[in-house]
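The other protein chains are all here in position, but one chain of the complex has been omitted.
Letters are used for the chains, namely A and B, taken in the order the chains are written, and counting of residues starts over at 1 for each.
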Amino acid sequence: MSMRRFFVLPLLAMLGCGGGERATLVEQGVDGAPQTRDTLVIAYQSDIGNLISVVSETAADSDILTNLSYPLVDSAFDCSLQKLPGMATEWAWSDDGKVLSMTLRDDLTWEDGSKVTAEDIAFTYDLVADPSVASARVSYIERLVPEGRPKIVDPTHIEWHFTEAYDRDTQMAHTSALSLVPKHVLAAADRATLRGHEMGKKPLSYGPWRLADWKPNSLIVLEPNPNFTGPASERPKLNRVIFRILPEYSTRLIELESGKVDMMQGITVSDADKLRETNPEIRLVRRGWRSNDYIAWNLQNDIFKDVRVRRALAHAVDIDGMIGKLLTSRTGEAYARRSIGTITPELCGVHNDDVKPYPYDPEKAKQLLAEAGWKDTNADGILDKDGKPFEFTLSTNTGNKRRADIQVLVQAQLERIGVKVHLEKQESNAFFENMRKKRFDAAVAGWSAGLFIDPTPLWHCDTDERKYEFNFVSYCNPEVDALMEQGLRTPDPAEAAPIWKDVQARIYEDQPYLFLWWQDEIVGIHERFENTKIDVLSALNDLHEWEVPADKVKYKR
Amino acid sequence: MTKYIFRKLLLAVPLLWGVITLIFFLVELTPGSVADKFFTPETPPEVRQMIVAKYGLDRPAIVRYALMLKNLAFFDFGVSMAQERPVFEIIRDALPNTLVLSAVTMMIIFPTGIAVGTLQAVRHNKLSDTGASIASLFFYSMPSFWLALMLQLFIAFGWSGFIEGLGARGVLSDDTVGLLVLPSSGMFDAVGQFTMTTGEQIVDRLKHLILPGFAMGLASAAGTARYMRSSLLEVVRQDYIRTARAKGLLERVVILKHAMRNALLPIITLFGLQIPYLFSGAVLVETIFAWPGMGRLIVNAIYTQDTPLIIALFFVSTLLVVLGNLIADVTYAIVDPRIKYD
Partner (left out) sequence: MTAIVQTSRFDAPPITRAGLLLPGLGHLLVGEWIHGVGLLALDVLLFGSALAGFPRLGSVLFSGPSGSLAIHPVVAVVSWFGLAAALWFVAWRRANPRVLTDEEYNSNRQIFLRQMNRHRTGMIGLFGVSFLVSLTLLTPLIAPYDPIAIEVGPQLAAPSWQHPMGTDDYGRDVFSRLLYGGRISLTIGFVAVTITATIGTTLGALAGFAGGVVDRALMWLTDLLLALPQLVLLLTIVGLFRVQGAKGIFLIMFIIGATSWMGVARIVRSQVLSLRQQDFIQAARALGLSTQRILFRHLIPNAMAPVIVFCSLAIGSTMLLEAGLSFLGLGVPPPTSTWGVMVNDGRDPLRHAPWIATFPGLAIVLAVMSFNLLGDGLRDALDPKLR
């Protein structure tokens, strides 16, 4: 492309003149008759980065990729991840639990007409395993034998060979969570520069939707994939889905309220209250206990080494009060519940409901601290021990209102028992970097819960073979390690459940975090959309099933 | 004339060089390792090697400096690790958006400012003059982002509510309602773009330009009005204006034909001086109105510490400023016959 074309096209596009692609878009949607299908406009927070699944990293990438692909094994959620047939129509485990065989459908095709085959699956995982690609999903192939990821028995039968018998949910998740990449396009690509490949911006779809347009930082448009060869019942019932990229929360809210967008995630509780009055046509949906907030204590810091101190601090903070203040609507509906660990209550078979969270008891807190040797010897209002005052810095990342609120409230409450807290906010990337490098005293942060169980990245001691990157607090309890490993090697979830409950109870006793709560995300969607599936798994589940009855269609063409 | 332009361009080169050197020093002085600044943890080793070779990241500062100069001279800005795209592409996508916004803003600032300033000077010291002065000062003292927020609120709820109310009551037709309701964010109608004719699309884009343009331009328009007023007042005191009046010419002719020309001269300098402020103003306004331009890019680049992008944006913005000043100088030279250009 000559230099001129570089500039002319964007300029023309900017002025709204027709480029080739634009004309197609207009033609496709209309055939003269009024559209009986509607458009869904979503207010979205961030832009996509790269749509090659192997190297994609952001949540936006996953949201879009899910719709451009057909899952190997589909999932639903009901107390645990349910597996439904997808591209794999049936599957079976071997007796020793080390081989998973799958039967595949053979009628799926890429947008350009080539068939989606087992070769694509093998190629995708080959890329993940290749160090020059530096995929972030490298943990998926951890327990896969190199020749068995997967082994292609014949074009419609594959076998996954594992190095050991392991928790089956995890194994299945790792082998079916990744969208496939087309071998016939990328086989010849230079792997080191895979991130720069055109496919990252113009992916080939094999799912119900295709990427019709992407204007960086502006919008993403999905349209029904005319070359979709999957089941007819899975063809989209909407005309189009538009993701408008609006990084500012208040802008997204304004657009939702004024009717310019139909859907928005992450609405705050007080805004939801308001919306009920001003916009009754917006349905407010609760997604479920997907994310939790906590305060991490750096266990390498002398102040936090004594477990009595950590328990004291947990008693000194009125968590229920904070829920009341920050996450409860004016009508008294609470959008958060106390948490006792990092395994979500949504996994109802596994969550230990018997562990009772500590009550708010500042007196007990002071008593525990006194037992641990903290007294106010110099009457300056701050506890001290061996001449050192009880003070530390509580940090969090910028841009998160709720965590900033937590900082302020916790600081005030801890001051009442004689603990001095300094507050600090760091830019998100810097903040997480510091957490990973364990450069903090205490931090307000959060996790998005996995829907299958593997607490080891957070809680396992570092070993010589492996450093557990997400164990920011340097928690190390060999008994808990042993239990976790045992749990992961117990293939039957029913057998493993009591082990996990034990793990949760022990970790709560050890208080490596001040566990705050699980919060519910509020998603607003215009009421005309039916068959929506907004739940723990995703806010955009099964987008192809969402529809609008003909008499309520808003965007008629 | 061409020699004049050439000379000015030549003078711009040491300026650009100075800017590049400055930004190099800044990046040098920032805390953090080279890896933090140019890579993300996920960058593959081959890519790292390539970048290290290209920017000489393992060599002493002088070598790095020279390499940077060489790369910039060829407009090779490198690859943004955070966005995983060549920086040139990122800028190429965003720059036209900012340019359009800036152009529209200029088109709002200057005619408004000049018109108001002239009216003020003509009705010097009357009530309308004082009133306009106070209003001018009010807008001049306003932070552009605050104005943007207030406008957004007002347009999205006050104005639109009002217009739609009128539409619902049948006072205005649906088409008029559609025309009058102003959008409160974005560059174009995301849904409508597929079904609007080219004409409608142009109108749509213009509508989307109004709010951000005003938010960015109102303060400068007020400033321009002030300058225009004092400039015109000074010109009007001159003898040749008195002569014109004495000749019996209509006041309107005197002002528009004789006084304006001379009064406009300093405004033209203002034109060139506004350009750096346009860039700064765009940063704030683009963030609020979700305008995918350079301003938002800079803010994001700084949030994510995306060094190649920051360097490139600096370079490009300075380039634009230098160009803007050049245009101002040349226009001034053309318009003012007193200036000799050799």
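Annotations for the structure displayed:
In this section, a contact is a pair of C-beta atoms (placed from the backbone, for glycine too) under 8 Å apart; a residue touches a chain by one contact, two chains touch by 3 or more.
Given the structure is predicted, the values throughout are model-derived calculations rather than measurements.
Looking at A:D302, A:E424 or A:E530, the residue that reaches the missing chain in the full complex is A:E424. For the chain missing from the display, the contacting residue among B:M68, B:I163, B:V235 or B:I298 is B:I298, taking the whole complex into account. Remark: the omitted chain is touched by one listed residue; of A:L253, A:V355, A:L414 or A:L458 this is A:L253. In the complete assembly, the contact with the undisplayed chain comes from B:T287, out of B:N97, B:Q201, B:N262 or B:T287.
Of the residues in chain A, those that touch the hidden partner chain are 248-250, 253-254, 257, 268, 270-271, 274, 325, 398-399, 401, 404-405, 408-409, 412, 422-427, 430. Residues 14-15, 18-19, 22-23, 26-27, 29-31, 133, 137-138, 140-146, 149-150, 153, 276-277, 279-281, 283-284, 287, 298-299, 302-303, 305, 310, 313-314, 317-318, 321-322, 325 of chain B touch the missing chain (whole complex, contact as defined above).
In this text, only the chains that are shown with their structure count from here on.
Chain A and chain B have Cα centroids lying 38 Å from one another.
If you check the complex, the residues on chain B that touch chain A are 36, 42-47, 50, 79, 83-86, 90, 92-94, 96-97, 100, 152-153, 156-157, 160, 183-188, 190-191, 193-195, 198, 201-202, 204-205, 287-290, 292, 296-297, 303-305. Here chain A touches chain B in the complex through residues 6-7, 10-11, 14-18, 22, 25-26, 29-30, 39, 41, 49-50, 55, 57, 131-134, 136, 192-196, 200, 215-219, 221, 240, 242, 244-248, 251, 254-255, 257-258, 260, 427-430, 433, 555, 557, going by the rule given at the top.
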